[in-house]
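Shown here: the complex without one of its protein chains, the others still in place.
So, chain A:
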Amino acid sequence: MMAMQDKHIVTSFDRELEGVQIDVVKMGGMVEAALKTAIKALVERDTDLAHRVVAGDHDIDALELKIKTDTARLLALRAPTATDLRLVLAVMEISAHLERCGDYAKNIAKRTVATAEGDAAGAVLGSLRRMADFVLIMVGDALDAFIKRDAGVAAEIIRRDEEADEMYNTVFRSLLTHMMEDHRNITVGMQLHFIAKNIERVGDHATGIAEQTIYLVTGSRPDDERPKMDRTTLLQDTQS
């Protein structure tokens, strides 16, 4: 069987498709850096660093706007089909996921300014950093899987999200304990809880990026198989 050709007859179409992919990967790098910096600012209680993250979100939003404009133009002028269409749709979705992650980095940085004064529990900060490291690897791997068109790695990232959720649950219980022990911990505890939730949501967006890669590569969405898993869970619940 004849293999699919890599290049379009119209080469400017290839250049435009490459352009939006380069932009989305660049945006991914900016978001990863913003999240890393926000967590560093949180752990080191560095408010100057936190302010820089807040200011930097503007550049991420500007790049997202450029990707939106370019993908809209691709759809209108090139009428892409098949893998080309799925690629453009994936780029649009991934940039939206990354934009949200950028907002979380900004939100974490804002809360860092609010928590810097309080005597936050050191153990929780350590847990938050480990959780952030974990979801950052998910985001990085999800972008790598997209670039390499690796649906296998993407599926593995989706499974990893459960672990991120468990880490969040642990932080949640620990914060709850601190707040119940001493109500003076409540203000900082609530701020740290929102930060934990933001980190957990970044994991969800990494999952969303991985789902786009699966759609791009296979043409079907991983959601198609979820109801089956749900039924199994339901069955186990009723049997136990």
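Rule of thumb we're sticking to: contacts are C-beta pairs under 8 Å (C-beta built on N, C-alpha and C of every residue); 3 or more make two chains touch, one makes a residue touch a chain; residues count from 1.
In the analysis below, contacts and distances are computed from a predicted model.
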The chain not rendered here carries, per UniProt and among "Phosphate ABC transporter ATP-binding protein, PhoT family", "Integral membrane protein", "tRNA 2-thiouridine synthesizing protein B" or "Sarcosine oxidase subunit delta", the name "Phosphate ABC transporter ATP-binding protein, PhoT family"
By the document's definition of touch, the residue of A:Thr47, A:Thr83 or A:Thr187 touching the omitted chain is A:Thr83
Of the candidates A:Gly126, A:Gly152 or A:Gly219, the residue in contact with the absent chain is A:Gly219
Hidden partner sits against chain A at residues 1-10, 13, 79-86, 218-220
